[in-house]
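Incomplete set of chains, arranged as in the complex.
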């Protein structure tokens, strides 16, 4: 089972060379490899299918592409070196042309002269090469042989799902985009963390049903939404995973609602963990939260990244390679997801069955018999050890006081500033003593 | 047409010498001069008319007033020098009295010894002179001839309206008081800015109907309210203009409601403009917002000033003269009003007609075809120029995402931190593409 950061990083390295796009064999090969770790249901949706306001495009595949200086025979740019070298969805080309004619088809990053940019042209027929400014500047004048051996044909769009059945049919959707070519943080790290999460969850029966979606960005999530519109109410919470492996602090971007369950859980978990982190408002750009949070759906779906979308200089360049992401960072992202889903699965509302005054905890064995010391003092003085477990007693008092049918355990954890685990443990103890019911 | 700061300043200088009060020929002469710039409907309401809890008082007029030292024949105070020299509504006097007898009728500002204060006694029969402390201290003992050649007679209270018809009958009320004698900032600057605004608005057909009210403070607005009570629901927004010409920063005082449309618009416009400014809570003292925001009416009427009511040492003294106000300050106040009314006129709610997922903007010519760059990056990189107009695209995404019937364009501008203009332009483009309807 894939669990460690090292294993996730290995998966990133393996997926890295593949030339993914919004359709084609790069996505299929990616899903094959993910499928070695977790069972996947792969869906193929034919070209031309109407999906919401969009139409599934033709399928794009590419075998080779290169630019060769005719006079010297030197191949100056070769797709074999990096899948980034060709503008994604480039139409086939086989021509000879001067550098001047070629120039409008060459994309560079003049301010990052050693890096190759990532460019696409999904919905307008075009072609182009991406290369470093350094390479461009060294290209001699003269004619170039231009070859893009690609195909654009009716085929299908590919995406995959993995479902971990839960105690209830209410779903948590975990989505990551699989359409980017050789970019590690965006989004192979997200794919790797999602894969590990799915593998972990399958080991136990979670409360919610967890649905993992591996789909191309935008058109993929739109296709999934179109095909699942009538079941969409099952999705109670969701998380888009992206940029999950860089060394920056975690950033949680809230759902459009801003107060959805997932928003409250992630805010709590990040704050309670003491990690440096940011929580930002929803905005309608970024990843597939754009689609899940479109006003017609308005799902409670947030997005977890480390450094957010477009927020780092390596973004959408050849510098976003496997060395840019770390095993530790992916483990850290995984840990926060695990903790968040654990809270999501345990959060519920209880009712205090003895709501008039405090019930006598002592005779139920839930309370220290020797009085006179303050509970607050005991918390400080004894920490986790010591004679009385002050925090457990405090948590019980909070759960009893707020379990009026209005407050969930998460509400109680937030109001009491106690960790969710302490509150959930207290609820379990009180339920065991017959003082609480769901 | 009056448009420039210089022209407004010219109007202030021309109106300055007139002896205005809450009734009388000073108000009429003021309205005559304003009427040279914009068409005015002048109303005369007879003395004794019951208006809400008040009664229109007798009309006050004054021809001359002076204090003459009998022994030397020297005229120490003369109304001909400044309309401030007589307590407004002074009853007629013709007498000779000692300085000691005269003393209780003399008003000075001991802490600002060179300035003449402004004083009134509208509703209690009284008389008095206002003079500088310096003058008072030089007045020799002995008898004085005291002359106030005023009349208090049944007549009428005068106010004027100018209406700019809009596309809808919902009204925006712009009110300024015209009762103060020779005080420039309070409120000839407000009168000048209101005049320029009215002239500007009449050049186009605004969305709302704009009603400009030039009336004496308190009794004038109360009279207007009494005569318009049954039509008051037409007033959807309002702004009291005062102290519009001093060199201080703008201050917007919110309506009693605090969240009225005008409050939100002024807050947005001032903040988005980057100007130093203040926004303050409603309080039941100041100018005629006191009446418009009385609990029975509770209109959405705020007040725009530069330095607020009573907040500057020149307030209600002879130092509030035409040199105290500047053409630039009045132009600045005018610009904010213009911008605020432009937002007010364009703010409305749209509904996204393609709310499930994002609509495909590209095939509608609304989106760059070359992908891979971040929208956020483009905004920064290209500013107003460059290849893709990133801000326009961002604005479209925001408008589509929030146009669910709950959010107005102003809501969207505030949540996205985009300028209102960008949001309104995006809405127009999306409406043109059939993606949005009102």
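We call the chains A and B, going by the order they appear; numbering starts again at 1 in every chain.
Note that in this section a contact is a pair of C-beta atoms (placed from the backbone, for glycine too) under 8 Å apart; a residue touches a chain by one contact, two chains touch by 3 or more.
These numbers were taken from a predicted model, which means no experiment stands behind them.
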| item | value |
| --- | --- |
| Complete complex - number of sequence copies, 2 represented | 3 |
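Rule of thumb we're sticking to: only the chains that are shown with their structure count from here on.
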| item | value |
| --- | --- |
| Centre-of-Cα separation between chain B and chain A, whole angstrom | 53 |
| Chain A residues within the chain B interface of the complex | 52-54, 87-88, 117-124, 126, 218, 221-222, 225-226, 229, 256, 281, 283-285, 290-291, 293-298, 309-310, 315-316 |
| Residue ranges of chain B in contact with chain A within the complex | 352, 354-360, 362-363, 369-377, 394, 397-398, 400-404, 415-416 |
